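After this line comes chain A, so read on.
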Amino acid sequence: MTSREPPLISTTGLGVVYGKGANPVRAVADVAFTVLAGEIVGIAGESGSGKSTLCAALIRALPRAASLSGEVQYGGRDLYAVSPGELRRLRQRELAMVLQNPMTSLDPMFTIGDQLTEVLEVRDSGGDLRAKGIALLRRVHLTAPELRWSQYPHQLSGGMKQRVLIAMATASAPRLLVADEPTSALDATIQEEILLLLRDVRDAHGTAVIIVSHDLNALRRVCDRIVIMYAGRVVEDGPTEAVFSAPRHPYTRGLIASLPHLEDNDIVLSSIPGQVPDLTRLPDGCAFAPRCTDVLPTCGLQQPLSSGAGHRVFCWMAEVSS
Partner candidate 1 sequence: MVKRLGQTLVTLLFLTLMVFALARLTGDPTPLVLPTEATAQDAQFFRHQYGLDRSLPVQYLIFLGNVSRGDFGVSFRYREPAIGFVMAGLGPTLRLTGLAMLLAVVVGLGLGILAAVSRNVWIDRLVNLYASFGQAVPSFWLGLMLVTLFSINLPWLPSSGHGTAGHYVLPVITLSVFASASITRLTRANMAEAMQSDFVHMERVLGLPEASIVLRHALRNASLPIVTYLGLQFGLLLGGAIVTERVFAWPGLGQIIVDAILHRDYPVIQATVLVTAVMFMLINLAVDVTCMVLDPRLRV
Partner candidate 2 sequence: MSAIEQEAGGRGRPPMLALACCVLLVIVAVLGDIATPYAKDFADLSATLAPPFWQDGGSLAHLLGTDTLGRDLLSRLIAGTRISLLTAGAAIFVAGTIGVLLGLLAGYAGGLVDAIVMRAVDAFLALPFILMALALVAALGSGVENMILVMIVTNWARYARLVRSEVLSIKGRDFVTLARIAGLAPHLIAFRHILPNALNSITVLALLDIGRAIILESSLSFLGLGIQPPEVSWGLMLADGKAYMSFAWWITTLPGLTIVATVMAFNALGDWLKLRFDPRAAL
């Protein structure tokens, strides 16, 4: 998508801090990020990179203990200035989220049908809600939807529950769907299906999808664009193939290199030396500097600025070499 249409959602200088007092946790710092309508964006990074926090911040689903700085613009409005009633309306019609743990995201006391009906009712759906609900379940490829309708969550497998949650999230053809590690809790065989399902949702409704994952290979399959995060900041952001074939940030290079791959009939497993930094004690300069092989003196002193337009990277080294 190269058109200069306004982004669906964008953030500038977004920061999220947990906890007050002496050692607050900077989960996300200074993130400028946009998503265009109908785009599938993957956000990758290790645990603690801030990707889940960023997602929650994007649709105003942060826990009460978090404090936000910066802005989130959705459809031209400041999302955090919107009234609670309007927020609820947005959540019903336009913003949707699928969470990491399908096992606990459904109310164990009510049937799938009851819960889906409630979601549909709230979206002002008229008519035969059961028929609509079952059609929805069929669309997410849930087998035997009539049976599942009258069953309880504990009678469904993780994969099935995740499909139900996606059905609920897409019940009103939202404009933005955020999926936070939608496949981490599922078997490997189901993971691909769920990801393809998310792409189907975009294809059917033009929904923009943000997928958060630590699995780069999975993201490569379905995303238009990849964003790499490290220690709460965006380090690289570009079209999927560009990022994979010509990664500009040392961390990205390290991540891609550490994917299990074959070399001369041997499976190679390598990893990036060092550890993810403590989010309560981040250095002034680039957080990746301690582990970086191409480190420059400036890296330890200042945050790198972005360079490049369609394919951004935050790295002094990259800036120097471009």
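Everything that follows uses one rule, which is that contacts are C-beta pairs under 8 Å (C-beta built on N, C-alpha and C of every residue); 3 or more make two chains touch, one makes a residue touch a chain; residues count from 1.
Regarding selection, all candidates are chains of the complex that A comes from, given by their letters.
If you're wondering where the values come from, they're calculated on a predicted model, not measured in any experiment.
Only one entry among 1 or 2 touches chain A in this complex, and that entry is 1. Those residues of chain A lying in contact with candidate 1 across their complex are 59, 61, 88-93, 96-97, 99, 101, 104-111, 118-119, 122-123, 152, 154, 165, 168-169.
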